[in-house]
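As you look at this complex, bear in mind that one protein chain is not there, while each of the others sits in place.
Up next is subunit A:
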Amino acid sequence: MPPTDNQGSFLNRISIRRNQVVYEHEVEDLEQFQKHVADRLSELFHPPEDSTAGEPQESLLSIAWFRKLLDAFLCCEAEFKAVVIMGRDANNFSKSPLDRLIPEHLDRTMKALDICNAITHGIGLLQHWQKLAQIAVDSLRQKPIGEGHVMRAKKALNTLLSSIAIDDKENHHHTKSTTSSKDHTTIGNLKSLSYPFAKSWSASKQIQAMSSNLATPRGGEPTGLVVPVYLMSSVLVFVMWAMVAAIPCQERAGLAAHLQLSKQFPWAQPMIGLQEKIGEQWKKKEKKGRSGLLEETQRLEKLGSNLVEFAEGFKFPVEAEKAEEVAAMVEDMGEICRRMEDGLEALHMQVRELFNRIVRSRAETLDVLDQVNKMTTPVPY
């Protein structure tokens, strides 16, 4: 129960004093939280320069970058829960505007879970692409490159490229009708994969639904928790948005327009910077199949079409100069495959961890909110 009547007694004065101290601590914690988020995000925006030349893998939108992004998110989330939700007097959340903002935030996290599922599915597709690329790599590493190797690589790459180029809408139905295909240019016509949701589900709309009611807090908001809640929602939407942009996902039309971040907070600056960069790339890519902006995919696509081109003009034996050129491309592709093989499984686990974390945090938050409900209203059922 909130202490409504202050009798001005000695004990009450002590408790006011103590509350004061607690309050100052709290303000400090909340400021620290925002600062930590800002630091983590800037590191993603401007990767530290001192990283050794041997490890350039953490470039924007690479698998390694996403793993860092998710790590950053998980850290923010943990701190958010510790600082904002747990151990706090539940009455904080029963007053306006938090009584609205917290449930809205929880609703966003629910929507994020669907995106996690879609991403998990997308990672499965990426793993399939990696396997196809690996076939080409293994095949073209043979010496000398014979016509059989070239044919095999070409077939795998054609399968890869056509799988990437499929339009979402056409792809949605897979039926047994592909059986009849005697298509020798691809491996068994392995293009299609059904999506995890109903046909009408759209990752883009999901992002839109998450961000549309995400209003920037006004200057005079009464409680110090409004901004942290807004921050957490913003970071959540941003992370989901970036993943949807990069990893194959069901229906992404208009994605770029669905993220509006407020410029007034220092922690939002790196996100806005990232959003601009990713947004630019997205505009170039949006209409072209389902590859997404993942660096590895983009490079596979480029190397893949170069190698197909090589295969088409192949004559035995390959000239030394050409062979060198091809070998370099194959090594590149092999390196990407290696990164995908390790990285995708790890990313997959991380997305799953994110999912579990969101589920648990939601339950914990609801427990805190329930205490308020139990005190103020009879439990409805």
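Here is the rule we use: a residue touches a chain if its C-beta (ideal position, glycine included) is under 8 Å from a C-beta of that chain, and two chains touch if they have at least 3 such contacts; residues count from 1.
The rule is short, and it goes like this: contacts and distances are computed from a predicted model.
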Worksheet item: Per UniProt, what's the omitted chain called: "LALA0S06e04412g1_1", "Autophagy-related protein 101", "Protein transporter SEC24" or "Exocyst subunit Exo70 family protein"?
Response: "Exocyst subunit Exo70 family protein"
Discussion item. Using the touch definition from the top, which of A:L30, A:A90, A:L113 or A:A346 touches the missing chain?
Written reply: A:L113
Fill in: Per the touch definition above, residue among A:H105, A:R152 or A:R290 touching the missing chain
A:R152
Discussion item. One chain isn't shown here. Among A:V27, A:A328 or A:M349, which residue touches it?
Written reply: A:M349
Discussion item. In the whole complex, not just what's shown, which of A:Q34, A:S62 or A:Q206 touches the removed chain?
Written reply: A:Q206
Discussion item. Tell me which stretches of subunit A touch the chain missing from the display.
Written reply: 107, 110-111, 113-114, 117, 120, 124, 128, 131-132, 134-135, 138, 142-144, 146-149, 151-152, 155-156, 174, 176, 179, 182, 184, 187-188, 190, 192-194, 196-198, 201, 206, 209, 314, 316-317, 349, 352, 356, 359, 362-363, 374, 378-381
